[in-house]
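Inspection log for the structure reproduced underneath, given as structure tokens.
Excluded from the complex is one protein chain; the other protein chains are retained at their positions.
Chains here go by letter, A, B and C, matching the order in which they are written, and residues are numbered from 1 within each.
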Amino acid sequence: MRKFVKGNPDLCIGCRTCMIGCVVEHEGRRIFEIDPDGYDFNPRLHMVKTAKISVPVQCKHCENPACMAACPVNCIKVINDAVVIDTDSCIGCKSCVQACPFGAIDMVSKIGTQQADGSMRVVANKCDLCVGTGNGPACVRVCPTSALTLVDEEKLKEVVCDKRVATANAAKVFADAKEVE
Amino acid sequence: MRVVEIDKNICTGCRECAKVCPAYAIEGEQGEPQTINTDKCVMCGQCVQKCKSYVSIVTHGYEAYDKVRKERGIPESVKEPLFAAHNVTHIDEVKKALADPTKVVMASAAPAVRTGLAEEFGYKLGTLSNGKMAAAFRALGFDYIYDVNFAADLTIMEEGSELIERVTTGKGKLPMFTSCCPAWVTFLERNYPELSDHLSSCKSPQQMQGAVQKTYGAELRGLKKKDIFNVSVMPCTCKEFECSREEMNASGERDIDVVITTRELAWLIKDAGIDFKSLKEEEFDKPLGEFTGAGEIFGATGGVMEAALRTGYELITGKEIPDVKIPSVRGGEGFRTADIKVGDLTLKVGVVSGLKHVVQVLEDVKAGKLNHFHFIEVMTCPVGCVSGGGQPKLLMDTDKETAYYNRTHTTYKMDEELPIRKSHDNPSIKKIYKEFLKNPLGEKSHHLLHTHYVKGPAKTVK
Amino acid sequence: MTNKYSCYVLADPNKCTGCKACELACFAEHNKSNNGVGYTVGTVTIPVTPKLYLTKTKAYCMPIQCRHCEDAPCLNACQKHAIYRENSQVIVDQEKCIGCKDCVLACPFGAIAILPIGEKGKLKLQKDREVVKVASKCDLCKDIEGGPACVRVCPNDALELVDANADIEAKNIKTAEGLYVSRI
Partner (left out) sequence: MGVHEIEDAKLIFNFGYNGADSHPIVQRRIVRAKQKGATIICADPRVTEAARIADVHLQLKGGTNIALVNAMCNVIYNEGLVDQHFIDTMSVDYDAFVEIIKKYTPEYAETICKVPAELIRKAARMYAKAPSAMILYGMGVCQFGQAVDVVKALGSLALMTGNYGKPASGIGPVRGQNNVQGACDMGALPNNYPGYQNVTNPDVQAKFEKAWGVKLSNKVGVPLTHVPQRVLEEKDPAKKLHAYYIFGEDPAQSDPDVAEIRETLEKLDFVIVQDIFMNKTAEFADVILPSTSWNEHDGVYSCCDRGFQRIRKVVEPPSTVKTDWEIICEISTAMGYKMKYKNTEEIWNELIDLCPNFAGATYEKIEKYGCIQWPCRSKDMNDKGTVFLHNGKFATADGKGKFYTAEWRPPQELENEEYPLSFSTVREVGHYSVRTMTGNCRMLRNLEDEPGWIQMNPADCEKLHIKHGDLVKVMNKRGWCITRCNATERVAKGATYMTYQWWIGCCNELTIGSNLDPVSNTPEYKYCNCRVEKIDDQAAAWDYVNNEYKDLRSRMGIKMIGEEA
């Protein structure tokens, strides 16, 4: 099963440290020292605040990604169990943006790259679970309230198993009561 | 030897298997992984049939299946679910022999196999696949396609004669028990050794087939018996145990080299990439592949009895039996009895189907209550070999009745449709007696086709 | 007839032995038409993917399956609208499902798992040859003759098809009878 990062609105305080952490992780640690023109500020997750909810939204790394199915140039791939956009081959057609039901993909300009007419390339951008950094998702690490969780197969299993046991326990009480009847 | 096992890592401890085990051999706490007490287990494989506790991607993860499959020596081509209770497979030995150019590999399948095999390829329950099975054997590269049905006819010749001898001469104990079910034989040897003289001294059809294939069969084809590799396909998990009994080497070699189940034959066929559905029906090789309706009905409970009566009647009376169909010995689980008029003689016969029902019968025999019985057939599995532990396993037990009914029905239908329905009318049987065995119960027969029993656990060579 | 409320299958942990016959039957029934699953184990060519999940606690066990909630969290969570209601039952459209796992986390019962699906006897693959995995949960055998397979196969009658519609009616009649007896 693919891993994904899940935000918990009960814990999130809307501070956007996750977004900063995301950019820092993807642009390298020396970001505070490099040329301000030399990096992209393209967080791969987005803080959503509604009247009732504050939580960052990001890619769910679906098992059968709609974005991947929609991509005409096959630049969305599964790498180390993460659904990753190869921005070098992305043509910016926005099919994936359209396909994704979560709004987890946005279009960003890629500093330092040009199209034939000299304008900056604009490509699809989304969470890649910080694949390849070896540190795991930065957003999870930097969140001051631990509102983000990396849900992997184990974690999902744990959550679901706990619920199943609770369901079984409830059914047991019900069945016992029925027997007494 | 390892025959039937329960994988502790997969068993959920539901003990549904314990409910069907006729030998009360499955031990363990409810909810905990179970173990098989091999001192009690008769290797019938009913637990294998019952077990629904499969290797699950939900419970055990994605890697577990391949790991278990490898552990069990099951080919990679197999994708079907694997369960906690399973029989040890010998499919690799078969594949090795087929690949060995020095080996002459002979196939022989039990009567019930052809009633179930097609189910594994999506056919309706109980679809007959006699000709397709023969074709499949050939496609798999077997050198000779023989048939245990032949030996079933041979068994009738020997066992019928033995019965007549016991009834008419008073030599030997009555009632005489059939001895073709190895689980039953094992059960009796271990639990009622004092009654082992009641067993017919006849080997099971499988072992008779093996012995004649390596002797008569070798002579016929000018083969060396050490080059012959006998593969037996059985609806039964216990048959591998039977062929491994140390005394089963009448031919001078192991009479049967390896036994696989109906399910394993299906694996072999799939593994070889054979499209079973498009196979054309083919014939078995003669003479050791020629059989009669009497041989075929060995697969159903009461079948051995019925076949024996068809021949016994004619041998005793010298007249043709009025009706080859003897419905009074057919039926389902339990202990059924019948009185069969054979000339002046009234044969008192019984049929036990399901090993659980045999204990009372044995106790009664011990107490002398069944002295008036002449012949009792015992089959371990619920409705005989068609319901054997090595048969295709049902996904849903709600289909069990249909499966048993259809497979039995197919067995009798095949019998009805065969031109020859009495063992002694089988030309190849006549031929083998003429050319090789001479007389039933004769010296060659005694050596090759009869056996003796042990009091307690039998010794095996594997 | 359209039910007012959805029905669901509920297991009795006092009867269940944990044999998984229900899981296997569920899989078998749901894969007959698409994946050539026949009557016997040998006809299966894909991993067993049930829609109910045997759960064992220390003391007892039972399969967990969808309650077909009237205000279903899974349905509400699904951004793809791949979970819908059909004749009051909550159904996953496995064609639409993208495997995002939101419903899995939304379900308070643990009744949904993300599992592969087969097509013509083989695991269905995506464009990149990865296996398609979708939300798998009880659909009450909506297109299957004989109704829920799990109920049919349970060797211990531990599963029951609960029909709130009929249940409420029956209880109402009993209560009315009680009121008759206790009338003043």
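As a convention for this text, contacts are C-beta pairs under 8 Å (C-beta built on N, C-alpha and C of every residue); 3 or more make two chains touch, one makes a residue touch a chain.
Please read all numbers here as calculations on a predicted model, not as lab measurements.
Every visible chain touched by the undisplayed chain in the complete complex is listed here: A.
Considering the full assembly, A:Ile20 is the residue among A:Ile20, A:Leu150 or A:Val165 that touches the omitted chain. Contact residues of subunit A toward the unshown chain are 10-17, 19-20, 23-24, 31-32, 36-37, 41, 49-54, 144-145, 147.
Assume only the chains that are shown with their structure count from here on.
Contact topology of the protein chains: linear, an open path with no closing contact. Between the CA-based centres of subunit A and subunit C the separation comes to 30 Å, rounded to the whole angstrom.
Chain geometry summary: the mean Cα position of subunit A and that of subunit B are 60 Å apart.
Distance from the subunit B centre to the subunit C centre is 40 Å, each centre being the mean of its Cα atoms. Looking at subunit C, residues 53, 59-61, 113 sit in touch with two or more other chains. Residues of subunit A in contact with two or more other chains: none. Across the complex, subunit C meets subunit A through its residues 10-15, 53, 55, 57, 59-62, 64, 79-80, 97-102, 104-105, 107-114, 126-128, 130-134. Every residue of subunit C that touches subunit B in the complex is listed here, in rising order: 17-21, 23-25, 27-29, 36-50, 53-54, 56, 59-61, 113, 115-116, 149, 152-153, 155. Within the complex formed with subunit C, the subunit B residues making contact are 12-16, 19, 30-31, 52-54, 56-59, 65, 79-81, 83, 116, 119-125, 263, 266-267, 270, 392-399, 403.
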